[in-house]
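The structure under discussion is supplied below as structure tokens; questions concerning it will follow.
Heads up, one of the protein chains got dropped from this complex, but the rest are sitting where they should.
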Amino acid sequence: MIKPGAQRVVNMLGVLSASRRQPRRLKLCREDIIRHKTIKHAYQLFTKNEQAEQKQKLDQQYLRIKEAADLLQELDPELFAATNVPPEKKGRRFPLELRVPTDTPPRTIWSSTFANKLR
Amino acid sequence: MSLRNSSSRIIKAIYEGVPATGPPSLRTRWSRLRYKSPEHMQPAFEEALKIINKDSENQKLAAQNASSSQVREELYAKSDIYNPEVQYNDFVNYVDLSNPTYKLLAKRRWLRRSMPTMMQRIEQLHVIPDTLPTLMPEAETKIKFLLPKLDFIDPGAWVRNDICMRTPQISISDFSLPAGTSGHYTVAIVNPDIPDLENDSFNTDLHFLATNVEASLANPIANWAKSSVLKPYMPPVPEKNAPGQRMCVWVMRQENGHSSNLENKELVSEFDLRSFVSEQNLRPVSAFVWRSKWDYTSPAVREKLGLPRGRVFYRARTEFAEDSVLHITERPKWQKVDELYHNE
């Protein structure tokens, strides 16, 4: 029977020590190394393609924005100037009601009742 | 035959998962029984294979519409590199380097591992710009002295004098050539560290020069008997207390292929590598360096070569360190003792 203080130190060391808590090293055979590599390569390809698609879409959207801005400047300089003013401090804060998508749906999916108090 | 047989079973295990009897790549029955694959690997592998095959098909389609044959070959090579069978063959080094896909994998391995090491040693040991101005690496050079238990040496290694006595075996893998073709090279070994006491400087010596050396990725080892050796190999014979000597190996591609002009070239006494390269239209594609200094085998090497005993140098004492480049002077010890006796 060891003293309680010493027992605590033993416990602490046991929690921290790697030798007994570490699992056995993962040794893969050649087949599984190749299979693992294939999965990793596919993941790289998948994410690369996804990012490329997204970038292409964003580039196209940027071109559309630029086209619209150029045309507006030509047609109506006053309205164009109004698109570039910094947002007013009141009333244009980022809305707290904007919901971040979650993994599972909430009980009430959409809050249909809303009374506009500003007007 | 047995290799093919076992490899086909292994490839089946790659595609369909490790069988209940264990992975066929393991040798003993005991280790096969004990082996456990990671869980949920097979569904992930099957989905991964779909993605890889689809990407491969897309690249092959793009290759069909490629403008030049070189681009087409590259795209075809790229389309297959993630194929599990190709990856396995590359892993066990069961490859045919005249195939563009395996060539691409070998090239990537070289670019990742050996090429940076080679360039680092060449830069740190000032092989560039001491011998040639610079190098754009295109080929891998490996050097071996044919002795039992001696593999290819690392670039920049110190090599014992009796080991580097014999003509080195040089392997040239040029990755810039189209797959399946071979190139002609000129190989020169120069030593820029011969002490020149009169001018307080160093001289450059030519140790080896061979031209029309043919090498391809499938047969990278240079055959000296089939090429024209303009200067046979002369091993380094460093002298005691002199600074270490760099043996700089330069591999230069002959842009016009086999050249009889080079074959019949007569060497002048003072060989200048820079002018030689520009005159003969050579393109340096790879380099290597090893070092040697005086060690306990040096006297025996000199004896075997029929050279006189080497000089012994001592540290030169100058008022300011910058006054001397060599920092050594030729002053045999016994001479000093003799002088003492004579003075008496």
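So that you can tell them apart, the chains are marked A and B in the order they are listed, and the count of residues begins at 1 in each.
The working rule: contacts are C-beta pairs under 8 Å (C-beta built on N, C-alpha and C of every residue); 3 or more make two chains touch, one makes a residue touch a chain.
Basically, contacts and distances are computed from a predicted model.
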Worksheet, complete the sentence: Per UniProt record, missing subunit out of "DNA-directed RNA polymerase III subunit RPC3", "ER membrane protein complex subunit 6", "uracil phosphoribosyltransferase" or "Large ribosomal subunit protein mL46" is "Large ribosomal subunit protein mL46"
Worksheet entry | Touch with the omitted chain, as defined above, among B:K12, B:R34, B:H126 or B:R166 | B:R34
Worksheet, complete the sentence: Of the candidates A:V9, A:A52 or A:L71, the residue in contact with the absent chain is A:L71
Item to complete: Spell out, residue by residue, where the missing chain touches chain B.
Response: 33-34, 36, 38-41, 43-44, 46-48, 50-51
Worksheet entry | Those residues of chain A which, in the complete complex, touch the missing chain | 11-12, 14-15, 18, 20-24, 26, 39, 42-43, 46, 57, 60-61, 64-65, 67-69, 71-72, 75-76, 79, 82-85, 87, 92, 94-95, 97-99, 101-107, 109-116, 119
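Heads up, the rule we're going with is that only the chains that are shown with their structure count from here on.
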Worksheet item: What is the distance, in whole Å, between the centres of chain A and chain B, each centre taken as the mean of its C-alpha atoms?
Response: 47
Fill in: Contact set on chain B toward chain A in their complex
10, 13-14, 17-18, 23-26, 35, 37-38, 41, 44-45, 47-49, 51-52, 55, 82, 84, 87-88, 91-92
Fill in: Parts of chain A lying in touch with chain B, wherever the complex brings them together
26, 28-39, 41-43, 45-46, 49
